[in-house]
Every structure is written in structure tokens, then in C-alpha cells.
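Below is a slice of the complex: some chains, not all, each in place.
Labels for the chains are A and B, by order of writing; each one numbers its residues from 1.
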Amino acid sequence: MPYVTVKMLEGRNDEQKKALVEKVTEAVVETTGASKDKVAVFIEEMSKSDYAVGGKRLSDE
Amino acid sequence: MPYVTVKMLEGRNDEQKKALVEKVTEAVVETTGASKDKVAVFIEEMSKSDYAVGGKRLSDE
């Protein structure tokens, strides 16, 4: 606690994901006062065929 | 905003998923007054081995 979920399109590489969880965790610790070891981060990746904005999937653009 | 998540068993084909996001987006726009380009839809597919009703997974039926 806190629990952070980042939902984004697939395609980021491993270094980006490693940096993402580090920086997001720091941001949460700094602003909420939670202790670092209590912060969990989950990455959820979406495919372009499972995500639409304005009624159109990214895979159909 | 609004953000719509549709969680369902895997197996729908690409045309069904394309139609799903179109029709669901229209339904949301029509009833909430949100502008179409602000509506996001996420499809999440489940495997039969990860979904149970009444304590029994669909893969065990």
C-alpha cells in the first residue's frame, strides 16, 4: 500500500519498464509519505487490437 | 473519460471486437453525453482456466 497500476500499450523495452517502476515508486513515496518497501507497482500491457479511442481500435487506424 | 472495460472469454474474432468497441462507444456517447473522442474502451480476454463460476472453472466442466 499504495498499489499502483500502469496500463499502457505494449512495446516498451525492459529498461523502460525498470525505470518506470523506479521513478513512479519514488514519486509515490515523496508525495504520500508511504514507506518505499510498501509501494507495489503493476504493469499491464495492452495490444492495439484491444484498445479503442473514439470507437476505433488502434489496430484499425 | 468515460473509460469502459469489457472483460470476456477469449475467442471473439477481430470483426466482433471491432464492432464491439464501436457499438459500446456509441451507447456511452448517446446516454452520457460524453464526446465520442473522449471514450476509451479496453478489451480484456480471459482463458477458461482462469475463470470460475460456482467454484468451478470453465475448463473443468
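We take it that a residue touches a chain if its C-beta (ideal position, glycine included) is under 8 Å from a C-beta of that chain, and two chains touch if they have at least 3 such contacts.
Predicted, not measured: the structure shown is a model, and the values here were computed from it.
This homomeric assembly is drawn with 2 chains in place; in total, the structure file defines 6 copies of the chain.
Everything that follows uses one rule, which is that only the chains that are shown with their structure count from here on.
Centre-to-centre spacing of chain A and chain B amounts to 21 Å, using the average Cα coordinate of each chain. Contact residues of chain A toward chain B in the complex are 7, 46, 49-57, 60. In the complex of the two chains, the chain B residues touching chain A come out as 14, 17-18, 21-22, 25-26, 36-45.
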